[in-house]
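What follows is a single structure, written as structure tokens, with notes after it.
Removed from the display is one protein chain of the complex; every other protein chain stays in position.
Chain nomenclature is as follows: A and B, assigned in order of appearance, with residue numbering initiated at 1 for each chain independently.
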Amino acid sequence: MKSVARFQDTLHRFFDSDIWYSFKKSKVTISAACVTVIMILSAFTAPWIAPHNTFDPATLDLMDAFTPPAWYEDGTSKFLLGTDDQGRDIFSTILYGSRISLFVAFAAMLLAMLLGVSLGLVSGYIGGALDAFIMRIADVQISFPAILIVLLISGVARSVLPNVRHEEMAVWVLIFAIGISNWVHFARTVRGSTMVEKNKEYVQSARVIGRRRATIMFRHILPNVMGPVLVIGTIGLAVAVLTEATISFLGVGVPPTEPSLGTLIRIGQSFLFAGEWWIVIFPGVALAILVLAVNLLGDWMRDALNPKLR
Amino acid sequence: MTRSDQLKTTTPPLLRVTGLKRYFDVSDPLLNRLLEGKSRLILKAVIGIDFEINRGQTFALVGESGCGKSTVANLVVGLYQPTAGNIEFDGIDVASLNSRAQMALLRRRMAMIFQDPYASLNPRWRVNAIVSEPIRAFGLLKGTQAISRRTGELLTQVGLSPADGEKYPHEFSGGQRQRISIARALASEPDFIVCDEPTSALDVSVQAQILNLMKDLQKKFDLSYLFISHDLAVVRHMADSVGVMYLGQLCEVAPVDTIFDTPLHPYTRLLLATIPDVEMTGRATQPVAGEIPNPIDPPSGCAFHPRCPEPKDKCRRESPELTTLDSGVQVACHAI
Partner (left out) sequence: MTEPLLKIEHLRIEFNTRRGTLVAVDDISFDVLPGEVFGIVGESGAGKSLTGQAIIGLLEPPGRIGAGRIFLNDQRIDQLPYHQMRRIRGKKIGMIFQDPLTSLNPLYTVGKQLVETILTHSEMTPNQARQHTISLLDEVGIPAAEKRISHYPHQFSGGMRQRVVIALALCVNPRLIIADEPTTALDVSIQAQIIALLKRLCKNHDTAVILITHDMGVIAEISNRVAVMYAGRLVEIGTVRDVVKTPKHPYAKGLMGSIPSLHTRAEQLMQIDGTMPRLMEIPPGCAFHPRCPHCFDRCQQKRPDLINTQPSQVACWLFENEDQSDKI
């Protein structure tokens, strides 16, 4: 009973808060949020709403290849946005493709967040040699472009794993690689906030009571440093989507039989000037809209959570 | 029995601090020192403090900022480790405890109230969670019902209502937050509470409420307080005995009436003289010359000699020891 009442209380507080108010006021943010939600939902429900299951080679027919979009003379309503060089329906592939892109991006962001926040908390709270060690690793890593690190890890994985497993593991390798390459931003921000919070009296009070360090870090300090983490996470999501697209575009990402948006763009770009523009443009536009919407959401969140602007 | 007689009772003191020292290394990092040829810098925040607190009594430590009184509070409660010296609580030498369980037994009996009502409560926790944290940490009660009932009881004892437990700290004023801090301090049924400037950040009428509350609770639960403050009028109201600190050392320790009516140390006298005359008694106030010296580079001999109205030669060379006079008052001054 108490938890229901508490939950209702939390909901009341949220809808009464300044954050919700600033959200309602900004039309741009509401649109961005709607677009993001629609894209995530459609990606999630792809198996049910996509007209074709383009990942199943059995349903493909090479005769359908290079069909233009439905509003052309040669197009059919069966393939709304046309087909690619293998007869895959572009619209369905975008849905399935964004599914992969979003899955990889979310999972990678989650990994980066878990790793970065934990290391940042530990680094900021315990300080000393441990802090110096972690921060030096962070400094070294951040001097390399993220793409290079992802390529490196992908390459190593490829040589380590037996050929057969490449395709199965590609997605997980990608998630691991993108996650590892992005933890530094989270760690640095959390470390800074932790160093501020640890001198506050409520932390000292917990120390006087004799609570363990882990308890203090994760139960006391963590809730107070999560704000900027959400902002970085949102914008990092967009970055992860782009990174995955880039890697797949370069051909070392997801396997070509399960194309993501990046793969589609790669396939399509060779046909762009041959006249079959729809293969690259539609996935490109979809990618751009997704990244833009997520970035706008992140922008709003940063301003809404900034106590100085409230 | 007068207050000074009470202080001479034969029961052992609840807290006894001897030769307490705390030094901080504030040198530049090693690389900088090597390249720039600088030496180590040691900040001597607390240099040899001795005092005792009896059961049910309030001992106040007064001084201006930088004198080390907050450091002493942190040392007593275990937030810092002493560089040297002994802390004995109810006869137990704190340094001799080495297991978590033993430390926990001691921690239960000590609590702390902080100065800043806005930073001393976790803004993301509900008041219930904040107040019941000691209960849960020490495993004093089992079951959410029992804990909830006890939390409501504690909130009522400090003048709030049990329903306030569901709220967040930012919904309360400064004075109310201090009450929540006090409720948290009482949760483990301590014998001893360290109060670090508990009312300095509060308005004067709110301060009156909190000080009255603290006195009531002291009588009710037989609490002992280590009360840190820079406000001498508050100290007069709350303390049974007073220690005056300057640059990490005690200048004078005496029962409260004695120290206000007949101050001996020149610094005590000057502190009393600089306090503005709110009661408009027409008392001539006289500002102290000079500023508080840098604790990293203190004056030679007696730390107060540059500002003392009557320094002798000896004062420049030798730092005076805290000696006990026949009246029981302790002073550290060559002139006395």
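As a convention for this text, a contact is a pair of C-beta atoms (placed from the backbone, for glycine too) under 8 Å apart; a residue touches a chain by one contact, two chains touch by 3 or more.
Remember, predicted model here, so these are calculated numbers, not experimental data.
Note that the absent chain touches B when the full complex is taken as a whole.
Contact with the chain not shown here comes from a single listed residue; of B:173, B:262, B:300 or B:327, that residue is B:173. Only one of the listed residues, B:45, B:61, B:234 or B:331, touches the absent chain: B:234.
From the set B:256, B:302 or B:322, the residue in touch with the chain omitted from the display is B:256, counting the whole complex. For subunit B, the list of residues touching the undisplayed chain reads 64-65, 173-176, 203-209, 211-212, 215, 230-234, 236-237, 256-257, 260, 270-272, 274-281, 285-288, 291-292.
The rule we apply is simple: only the chains that are shown with their structure count from here on.
The touching residues of subunit A, counted against subunit B in their complex, run 6, 9, 200-202, 204-211, 220, 223-224. Note for the complex: subunit B touches subunit A at residues 77-79, 100, 103-104, 107, 110-112, 114-116, 119-125, 133-134, 137-138, 166, 181, 184, 188.
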